[in-house]
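Worksheet: the structure to be examined is printed underneath.
For this view, one protein chain was removed and the others were kept in their places.
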Amino acid sequence: MALIDIYPIQSGKITGLILLALVFVITLYLMSGGKKPYVRRVPGLDAMEDAVGRSTEMGKPVVASYGWAFSGFDYWTVAGLTILSHVAKLCAKTNTRLLVPTGGSEGSYIVRPVAVEIVKNAYDVEGKGDLFNENDMPFLSGSQFAMGTGYAGMLLSNRPGSMIMAGSSAADAMMIAEVSNQVGAITITAPTYIGNVAALACASDYVMIGEEAVAAGAYLSQEPAQLASIRTQDIYKFIGIGLILLGWVLTAVSSNLIQQILST
Amino acid sequence: MVEFYEFSYTLIAILASWSMYATLYGKPSPFRSWAESSFIGFTMGLNLVVTFFYVLRTGWEPFLRGNWMPVMGIILGLLMILRLFPKYSYISRVPIAISLGTNLAISLRTTIFTGFINQIQATIVPFWVPGNLYQSMLNTTISVSVVLMMTFFLYSTEFKGPLKYTSKAGEYVLYIALGAVFAQTFMGRLGLLVGYMQSITDPAWKVPYTLSFAVIVLAGTVVLDRYGLLEKYSD
Amino acid sequence: MSENGIFKIMATLDRRIIYLLIFILTLGPVLNPLGLPIAVTQETVTYYSYLQDLNEDDVIWAAWETGFSAWNELKAGIIATYREVIKSGAKMVVAYGTTEDNAVFQLVFGDPQQGIRGILSDDLEQYDYQYGRDYIVLGYVLVNEASTSSLARDLHSVVTTDYKGNSLDGTFWDDLQNAGDFTLIIDFSPGMQTNAMIRHWVMDYGVPMIEGAIGVNIPSLMPYISTGHLKAMLQSTRGCAELEYLAGVPGPGLTSMDAFTLIHYVIVAFIIMGNIGYFGWEKNSKQKTRTAVG
Partner (left out) sequence: MASILRRKETSLILIGLSFFIVTGVYFFDIPALGDFSNNLVLMVSVLNAMSILLALYSQTRRSLLLVRQKAHGWPYQLYLVITLYLMAVVGFIFGQTSQQFMWFQYAILNPTGSVIYSILAFYMASACARAFRARSPQAALLLLSGIIVLLGQAPLTGVFAPFMGTARTYLTDSFAMAASRVFTMSVTMGAVVLGVRIITGKESAAIGFEGG
């Protein structure tokens, strides 16, 4: 099916190579360019601010986590940490107690020190460094499900006004969201795979679907690398949409040119 | 007649399963704590043993046949532990770098095809399949839904102009999908529940033990709760 | 006022009642099957046709990745599938994807050397399906994406011995070089190396692959069905029961279908009740439950 072969590129892999190389080029260009890529403010951010506000009003703590960090500093964890930093700033500003359960995987041993640093820093930025208490960031366990039960236990004993869970999570996120709902906390979650999205959408008050959490993180940090990633992904979505639309038109006139190009 | 081997592990297994189900009581419980620590401890022990044999077969044995590279994996793996000691953590950056670069490469080099290019190819389908109304409906729905939802997941642009409508439509389509996905996910969890219940009730000799252990664990939990001891005796 | 009360109860049903009902409805039919009929779906028919097409010339890469949890969900399908494989006489190379699969495999195939019998031991004897000649077990080799990819490229660089450390020289293993030498991949998995196998075995070598998927993974594996990477999928316990029905050997899958049907109906009943309660009371009350949807 391949349209052309170019030695020494393996047959049928030209398009893949071009698309992969293009990601490098676009991302690097956007990261180094003078103008920061634009990322819109996602509704999830408002939901988070409302949730923290409600906790403050009720005089209850906020529980926020950056996830289980299964493979260390992955895609979701980086976003989760940025969101945690934002929540920490909001809490510091309003003198609301913040609890951060940490742990859950081998990767979490490595991520935790960075998370502590980030939260401490957030308090310092708001000039409330004295309010920061590392004991409010307990390491619950290095094992996934024990972290889940520990997390749920923390919700039961502290009865927070809101619970914000970003970053990578797995099956046990469902249990945590249910317990959170049971104790009456506003529950905001950011599931990372589609089976969990549907389940958590039912158990939570607000659910950040897909890359919303990542986009929220990029928006908050305003870091060129994170903004550029979101922009590059969008460009690829546009490329995808364009190819599909073009494909439809050509299919209608019985041509499979796009299919052939993609198989090249 | 059941062998003692099977009988003994079945009894422990039934006790462990009801202890785990004690989670549903909604409070910390010593039963749950016991089952959970057992789960973590035994799993790690198992992983240690089985992984050791994998490393032995794949890292050490090729070395005996003259291939020195896999054995480097063992050495670098040992250096990785230094990551936990701040003073020497810089040494661990070598294995981390090699592992990251290689893992990224093996996953990215193919995922661009299976996760992107092939998905687009599968979306470019004829809307009308002659003589097959169902397939035509399916093709149309899939293609249109994919495009609509892709516009809903755009973050670097405001939803203005046509995007305002397509993204809204995408949101509706997404919710239809989530309903279906929820049901499928539920089926899986339910299948596991029923399948597991079968394994502690079939063959029939297990039934009395299953039911009596259920009563024991439930009664134990309620009594401990009555005296306020649940929290004290759990972890 | 009393009517309001009923609506309120419907809208704010205690979750403990739901839990209890599910327990009863699971245990009841499992202890005392009702034998309700079931319908067979097209997906399972397609899956079964791949098993029926097997013959003695085929070489199967059998990935056992379930661990215990997915084993309990998919056991009916696993037993039915491998019974068909044994019947067909196709050669089979077994690889594990989790550390628990040694135990799971032994439940099904037993261990002839140690004299341990498994669920399929009778079939093994009936069709004279022997270890070493007809099937070999590599053990835990699908450890991570790197090992899955290495195996695809060069089987012998990764392992030369079986799961007990015995040499594989002189068996059909000698004739196999890379993924391309297999005619079918059968994978039962909660998602361990499934994607890696799609990427490195199916994508690169074009080996047909059929999958027994746990419910949670059905949606995320669906796209690979329509791209043709996966040829057929057995969907959770329901698909497994249908396979038992098609193969004509009733087992744990079919007996579990009663509980399956009843609980599904009860959940729908709860949802409808909740909505009646919502429109009758909650919509106009102050105690609205909050959720992400709506």
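Which chain is which? They are A, B and C, in the order written, and residues in each are numbered from 1.
We take it that a contact is a pair of C-beta atoms (placed from the backbone, for glycine too) under 8 Å apart; a residue touches a chain by one contact, two chains touch by 3 or more.
All values reported here derive from a predicted model rather than from experimental measurement.
Asker: What are the shown chains that the omitted chain is in contact with?
Answerer: Touch partners of the hidden chain, whole complex considered, are A, B, C.
Asker: In the complete assembly, which of B:111, B:156, B:201 or B:221 touches the absent chain?
Answerer: B:111
Asker: Write the list of subunit C residues that the hidden chain touches.
Answerer: 13, 15, 18-19, 22, 36-39, 41-42, 67-69, 71-72, 100, 102-103, 106, 111, 114, 116, 143-144, 146-147, 149-150, 153-154, 157-158, 163-164, 218-220, 222-223, 225-226, 238, 241-242, 257, 260-261, 263-265, 267-268, 270-275, 278-279, 282, 289, 291-294
Asker: Take the complete complex as the reference. Which residues in subunit A touch the chain that isn't displayed?
Answerer: Residues in contact with the chain left out: 7-10, 13, 16-17, 20, 23-24, 27-28, 31, 72-75, 78, 106, 109-111, 113-114, 117, 139, 142-143, 145, 171-172, 174-175, 177-178, 181, 193-194, 197, 199, 201-203, 210-211, 214, 225, 229, 232-233, 236-237, 240.
Asker: Can you list where subunit B touches the absent chain?
Answerer: Touch set of subunit B with respect to the missing chain: 5, 8-10, 12-14, 16-17, 20-21, 23-24, 33-55, 58-59, 62, 67, 69-70, 72-74, 76-78, 80-81, 83-84, 86, 89-112, 115-116, 119-120, 122-123, 134, 137-138, 141-142, 145-146, 149-150, 153, 171-187, 189-190, 192-193, 195-196, 199-200, 234-235.
Going forward, only the chains that are shown with their structure count from here on.
Asker: So, what's the distance in Å between the C-alpha centres of subunit B and subunit A?
Answerer: Going by mean C-alpha positions, subunit A sits 18 Å from subunit B.
Asker: Hunt down the residues of subunit C that sit against at least two other chains at once, touch-wise.
Answerer: 216-217, 219, 293
Asker: So which bits of subunit B are touching at least two other chains?
Answerer: Residues 43, 113, 121, 178, 181, 184-185, 188 of subunit B each touch two or more of the other chains.
Asker: Quick check: in the complex, which residue numbers of subunit A touch subunit B?
Answerer: 13, 15-16, 19-20, 37-40, 42, 109-110, 141, 143, 145-146, 149, 153, 156, 175, 179, 182, 194-199, 201-202, 209-212, 215, 218, 230-231, 233-234, 236-237, 240-241, 243-245, 247-248, 251-252, 258-259, 262-263
Asker: Okay, in this complex, where on subunit A does subunit C touch?
Answerer: So the residues of subunit A touching subunit C come out as 171, 182, 186, 193-195, 200-207.
Asker: Subunit A touches which residues of subunit B in the complex?
Answerer: On the subunit B side, the touching residues are 23, 26-28, 32, 36, 39-40, 43-44, 83-84, 108-109, 112-113, 116-117, 120-121, 123-127, 143, 146-147, 150-151, 153-158, 174, 178-179, 181-182, 184-185, 188.
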